[in-house]
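Left out: one protein chain. Kept in place: all the others.
Chain lettering (A and B) follows the sequence in which the chains are written, and residue indices restart at 1 in each chain.
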Amino acid sequence: MKNFFKRFYLAIILIFLYVPILVLIVQSFNAGRSRAKWEGFSLRWYGELFTDTRILNALYVTVSIALLAMVISTVLGTLAAIGIHAMKKRPQAFMMTLTNLPNTMPDIVTGISLMLLFLFTKVSRGYWTMLLAHITFDVPYVILSVLPKLKQMNKHTYEAALDLGATPTYALTRVLIPQCKSGIITGAMLAFTLSLDDFTISYFTTTPLVQNLSTLIYSAARRGIEPTLNALSALMFVSLLLLLLIVNRRTAEKT
Amino acid sequence: MKKLLALVLALALLLPVCASAEEVVNVFNWEDYIDESVLEMFEQETGIKVNYMNFTTNEDMIVQIDANPGAFDLCFPSDYIIERMIANGQAAEINFDNIPNFNQVMPSLLNPAYDPDNKYSVPYMWGTVGILYNKTMIPEPEQSWHILWDEQYQNNVFMLDSIRDSMGITLKYLGYSMNTREVPELMEARDKLIEQKKSGVVKAYQVDETKDKMVAGEAALALMWSGDALYAIDLNDDLDYFVPIEGSNIWVDGMVIPATAKNKENAEKLIDFLCRPEIAQMNCDYIRYSSPNVGAIELMGEEYTENATINPSQDVIDRCEFFNDIPAAMQAVYNSLWNEVKNAK
Partner (left out) sequence: MIRNLTLPWWAWILMGLCLCGFVALVVITVRRNRGMKRSLFAAPYTLWMILFTVLPVLLIAYYAFTDANGAFTLDNFRNFWDSNYESNKVILEVMGEDGAAYVTRGTVNVDTLVYSLWMAFQCTLICLILGYPAALFMADRHMKLGSTLVVLFIIPMWMNFLLRTIAWMSLLEDSGLINSFLKALGFNGVQLMYNSGAVLLGMVYNFLPFMVFPIYTVLNKMDYRLSEAAADLGCNGWQTLYKVTMPLSVPGVISGITMVFMPSVTTFFIPRVLGGGNTMMFGDLIESKFLTEGNWNVGSALSLIMMVLILISLSILRKADPNGEGGGIA
């Protein structure tokens, strides 16, 4: 009985979280443009999706920025984590404050501060400034997921490798990095997801010329959402879900 | 992991492709304010690539143009903003030799007050501000702005989230000029708007969302621009539009080349293309605002001339007023009055 109540409660919360998503997916199959009226099943919006260059461009910008930001911030972040780990107490504390700074800043302030930087230096905003901003908010998350792994590691492993004749580079690539691999992967995934979903910071660091999906949706939302965007997000949702299932099965097989 | 790297590299290789040096024109227009197939036709005919971008209100646009010098080659501001751009040196002089189709523009719209020598702008569309209403909910609406304050329409009015429009019609309702700079009159308008909000008739303050919501029957009344109203009427027969008896705003949106534009000649080519009667007709059929293009109006025939929304009678036009730009200092007053309206609970 008690367990039933717990399951029931969790089910209600999950329904609350999933209802809008279901609505969205159902709407993407609606033949009409209307949000509320069902005018028959159709794949029309999926067809139009692939001819809408604005949406495809935005998709390209979103995905390419997420991937580039992920790679660059993972490299930068991993190196930084190794560096910070090797520091003495004081500089380490300073670096940690610096790393935590973006987390304590609301997105809108981060976005605006970067916008001011670009306006002040007269750098015209667009693809590159958006990428820069994404790397900036991604790196701390990479550091925060790699650092704990380094701390768990035996302090002397690295030195032992050196004593046994490894060059510092060799010790780094063959000893240090493999040891914190799981942290690096978590950090990279986190960076990718954050970058994919970001709206506020992108909004302030680009112009209407270069739009990612979020900013495109934002401007489209004002005149009533295009059903093609529903179709796109339904597709992205399902593909991410499939990816998750595949990854899950693989890890299940391994263990 | 290796596959991922390969993918990233592939993407990185793709990037320069986007940057291949081709002729472009960067267009900055209102949301939903062009038939986009017209742009495709322009691309095919001239080989110039059109980068098309949108804004929501005049005020947003001018800030963007300021903040991104060189990003835009052609923009579509309203009359009073054109006046401001010319005064601030933000507009480039257009070379009219490149725009032979300029002779299609209605004579009555030439040399307007906002651009007295007609050196900086070419009219794109014009229209009025009025009330869109749902006939099933209000069979015989009172032909006055008062209807937007009528308490029997609780929660049934969409207002425009646009400073000049909402303040302007309130000033008209109170019997003042839309261009007044008299503080007491402006304050009275603010109080009237706050009264309207507090009485509970206002459902929402928004801009582009309104037309779809009116089509869906979300509310009985909406403050609307004529073309948006017509767009909604086309989709829902229950809707109709009128310009209240006290008069309203009549406006012209012009095509202006920002002073910082990098592809001025391409922008001029596009202006000329948009002035071509067949193209102006296509555009007008799509966005449903009034056309300043004589040739296009001829092509559209009776369907255009007999529609009172798109082609208002001289009597309506006489009652209406153009916006003049307000000086920067006065804009501060407008902004803070409008913020007080939005903040009222």
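Following the convention adopted for this analysis, a contact is a pair of C-beta atoms (placed from the backbone, for glycine too) under 8 Å apart; a residue touches a chain by one contact, two chains touch by 3 or more.
Quick caveat, the model's predicted, so the values are computed rather than measured.
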Residue among B:Asp161, B:Asp253 or B:Glu268 that touches the chain left out of view: B:Asp161
Interface with the unshown chain - residue positions in subunit A: 3, 6-7, 9-10, 13-14, 16-21, 23-24, 27, 35-36, 76-77, 79-80, 82-88, 91, 95, 98-99, 101-102, 104-110, 112-117, 120-124, 126-128, 132-133, 135-136, 139, 141, 143-145, 168-169, 186, 190, 193, 196-197, 199-200, 204, 209-210, 213-214, 217-218, 221, 225, 229-230, 233, 236-237, 240-241, 244
Where the unshown chain meets subunit B, residue by residue: 15-16, 18-19, 21, 57, 59-60, 62-64, 66-67, 70-71, 155, 161, 181, 183-184, 187, 197, 202-206, 213, 216-219, 329-333, 335-337, 339-340, 342-343, 345
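As a working rule, only the chains that are shown with their structure count from here on.
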Subunit A partner contacts - residues on subunit B that touch it in the complex: 4-5, 7-8, 11-12, 14-15, 26, 28, 31-32, 51-56, 64, 67-71, 206-209, 211-213, 215-216
Residues of subunit A that touch subunit B when the two form their complex: 34-37, 54, 63-64, 67-68, 71, 119, 122, 124-125, 207-209, 219, 221-224
